Every structure is written in C-alpha cells, then in structure tokens.
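In this view, the complex is presented without one of its protein chains, the others remaining in place.
Now for subunit A:
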Amino acid sequence: MTPALPLALLGLTDAAFSGFRAYAGRDARIRKGRANVRAALRGLAVGAVLLLVPALAAVLWLAAAADRDRAYDTLAAGGRGFLLPLTCYAVAVALSLAAYFLLPFRAGTLAMVIGLGPLTLLRPLAVAAGCLAALLNGGGRPSLLVAGLAGAAVLCVEPAVHRRWYREVR
C-alpha cells in the first residue's frame, strides 16, 4: 500500500490545527466559532501549498530514477517509516481531544494538562522521529530528504499563518 494518502491526510489535518493555533490567543471575544473555522481553513490552504514541495521532490526523484520500481519501493518504505511515529502521535492527540471534549471538565483538565499541552511542545520531536524512522525503515537518503521537506512544511504552517493573518491582537 502506498503511504502517500495517509501521509497527505495527516499533513493536512495537522495544517488545519496549526491554523487554529496560529489564531488562538489573538482574539479575546467570547464567540469565536466562525473565526476558528476560518483560521483552520487558512492553515489548511497554507499547508496544502507547502506540502506540494515534498510531493514534488518525491515525484521528481521518481521521474529521474533509472529503476523506477525500485525507487518507488524505497520511497514507499521511507514513507511507511515516517508514518509510524506520526501515527502514534496523532493517536495520542486524538485520544486527548476526545477526552477533552467528551469527559466532564475535571477529566478534561487532565487531558489538557498531560495530553494536549505537552503534545504541542512535542510536535517537532515527533517530526524528527518520523524522519529518523523513514531512514531506518530502508527509505535511504531520498526518503530522508522528502521526509525532511514534509516535516519542515508542516512545522512552518503555524508561523506562516500567524505572520500573515494574526500578527496583531484584534
């Protein structure tokens, strides 16, 4: 199975959350539902553009390879490696979010204190672990490059959205 689709889904979901975070803390109004959605869409748009870079790098590398099947297998192995730590991270986030929204507020606080807060700080580490796993899973240098580009793209979404739309407190 090609890991491209789940990777793209994960990357875009992360971009939407990044958009939300870029806006959070910039608007003290109480009712922010629409503004939150708009921020998430902005993150999604920026993420979609930035993620074209690793996608293009992968396509170019495949196009230039002498043995395309082998090159594809190498990239796919790297992609599966990349996916593993990121999936663990995504599951941890999803569980924390579910606990936060579904459980009573005391347990919700717990989900925030030991889940969502620290997980935000651990995001760059999860990306780094993904890159390492891409290499170790037999993806070689091309996978490391593509993974590095994808990781950088994903980590750039929040600062980019923040700088473009949410520099000032409203």
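Everything that follows uses one rule, which is that a residue touches a chain if its C-beta (ideal position, glycine included) is under 8 Å from a C-beta of that chain, and two chains touch if they have at least 3 such contacts; residues count from 1.
Everything that follows uses one rule, which is that contacts and distances are computed from a predicted model.
Novice: Name the absent chain as its UniProt record does, using one of the following: "Peptide ABC transporter ATP-binding protein", "Nitrogen fixation protein NifU", "Ubiquinone/menaquinone biosynthesis C-methylase UbiE" or "L-lactate dehydrogenase complex protein LldG".
Specialist: Of "Peptide ABC transporter ATP-binding protein", "Nitrogen fixation protein NifU", "Ubiquinone/menaquinone biosynthesis C-methylase UbiE" or "L-lactate dehydrogenase complex protein LldG", the absent chain's UniProt record names it "Ubiquinone/menaquinone biosynthesis C-methylase UbiE".
Novice: Could you tell me which of A:Val37, A:Leu60, A:Cys88 or A:Ala107 touches the chain that is not displayed?
Specialist: Hidden-chain contact among the options goes to A:Ala107.
Novice: Footprint of the hidden chain on subunit A, which residues?
Specialist: That gives, for subunit A, the contact residues 24-31, 105-110, 112-114, 116-118, 120-121, 169.
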